[in-house]
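With one protein chain removed, the remaining protein chains of the complex are shown where they sit.
On to subunit A.
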Amino acid sequence: MADHPFILEMNHISKAFPGVQALDNVTLKVRPGTVHALMGENGAGKSTLMKCLFGIYKPDGGDIRLDGETVAIASSKDALAHGVSMIHQELHPVPFRNVMDNVWLGRYPLKGIGPIKFVDEKKMLADTKALLAELDMTIDPHVKVGTLSVSNVQSIEIAKAVSYSARVIVMDEPTSSLTGNEVEQLFKIINKLRARGVSIIYISHKMEEILRISDDVTIMRDGKLIGTWPAEEMTTDLIITRMVGRDLTQRFPERSNVPGDVRLRVEKLTSPQQHSFKDVTFELRKGEILGVGGLVGAQRTELIEALFGMRTIAAGSIEIDGKRVSIKSPVEAKKHGIALLTEERRVTGIFPVLSVLENTSIASLSQYRNGFGLLNERRARMDAEHNVERFRVKTPSVKTLIGNLSGGNQQKVLLARWLLTDPDILMLDEPTRGIDVGAKYEIYTIIAELAKQGKSIIMISSEMPELLGMSDRIMVMCEGRLSGVVDGRAATEEDIMRLAAQRER
């Protein structure tokens, strides 16, 4: 059993949806005790392949083998029974229950007489402690999961997978909401799992991570397998080239924007909450891209949400074009020409059951209203179609539900939504998170073009190359305070890290 060269084989998997060949004869072979990176642009078929592995989709052809034996997996429960587990990008714990309830959810240890069973809390506690200790996790089993950080919730999910004696764990963008330290922590856990002979299928867009942690790299494009290579033979450029199928000599577009007069002046802005932003002062010019760097917990999102009227402020002032303004709601922010592309696309961005057209026009409906209060749908549709074309949104039509598009395309639609409100100040919170390389470049191009037109842009990003590659200036925050502003073209990653990690004394 253990001597089989591959713990998991997915051979010649094909899957078609009406009008799309989502997977075309894809083969993935994972060696035991390795980290296997699965890469490809959004829409390349990674998720579809994983959904076939978990029985969410039934492949049209091909077979799945574990330790050389063909298995039939019809549901994630079957997969779990075969020792195949998944850590999703977006975690769904039961927030009001504690850590051990979450770990043993659905299979609580029972005790009792005859048919009368009670949950054996004692055993559950002991088992949880043992499990967490084994993985060097220091999390209190009694704490409610809703109060934990994303990183800890993820650790619990991993522990849960281990408790199912998982042999293959799929991790989908596991570091997308982790800070630098937390990533290190995750890598430690991954190394421990690898040492135990567990295989990890690691799905990520972050090249640096992939090259550091993985043993093998499999690249997919347009539903097809491009190939599998040992990680040490790969470089960032090589991966990108193979993923996009063309040479991407540049990851960032040329920018020709020229920052002008001051448009926004924020003075000593302070949150009423103790641990949130404090005394933040900065300026934003016309036609400027201002990057905002910092670790998770730096309160960057909180700061721009306050500027957008989603959070209250205790002190400080906001001036737009020299005039002091008070912004108490997104409605008012919109009136002052501010737009916000939020970090959590699914939670605060898209309307999944509505069409691309409706998602595009929803923030600017009043401009389509005629004298009778009726909407001019034809004009809204033309605008939406124009934007779909301009941003190269891949969608069959503007009537398609946005929920059916890939993340990158959803993000472009959201960007279009805000541009239709004709904002002067565009605030982007992690605009390229979870988006593939090709779409990223397109979004960068749009941002650069907007700055050139004179729009002022604030861009929060946790990706250093993005901050450095796109910003005119970068302001770095640390624990709610502004720790420094650096020139985007002259600064280095080290400069930003130093400011981001600067602890208050």
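The rule we apply is simple: contacts are C-beta pairs under 8 Å (C-beta built on N, C-alpha and C of every residue); 3 or more make two chains touch, one makes a residue touch a chain; residues count from 1.
As a working rule, contacts and distances are computed from a predicted model.
Trainee: UniProt name of the unshown chain, from "Urease accessory protein UreF", "Formate dehydrogenase", "Galactoside transport system permease protein MglC" or "Ubiquinone/menaquinone biosynthesis C-methyltransferase UbiE"?
Mentor: Matching "Urease accessory protein UreF", "Formate dehydrogenase", "Galactoside transport system permease protein MglC" or "Ubiquinone/menaquinone biosynthesis C-methyltransferase UbiE" to the record, the invisible chain is "Galactoside transport system permease protein MglC".
Trainee: Out of A:Ser151, A:Ser271, A:Ser361 or A:Ser483, which is the one that touches the chain we can't see?
Mentor: Checking the options A:Ser151, A:Ser271, A:Ser361 or A:Ser483, the one contacting the hidden chain is A:Ser361.
Trainee: Among A:Ile116, A:Ala195, A:Leu374 or A:Ala490, which one touches the chain that has been omitted from the display?
Mentor: Considering all chains, including the one not shown, the answer is A:Leu374.
Trainee: Which residue among A:Gly245, A:Pro352 or A:Pro396 touches the omitted chain?
Mentor: A:Pro352
Trainee: Using the touch definition up top, pick the residue from A:Ser199, A:Ser214, A:Thr342 or A:Thr432 that touches the left-out chain.
Mentor: Missing-chain contact among the listed residues: A:Thr342.
Trainee: Can you list, in ascending order, the subunit A residues touching the missing chain?
Mentor: Against the missing chain, subunit A presents residues 17-18, 56-58, 308, 310, 330-331, 333-334, 340, 342, 347-354, 358, 361-363, 365-366, 369, 373-375, 377, 417, 421.
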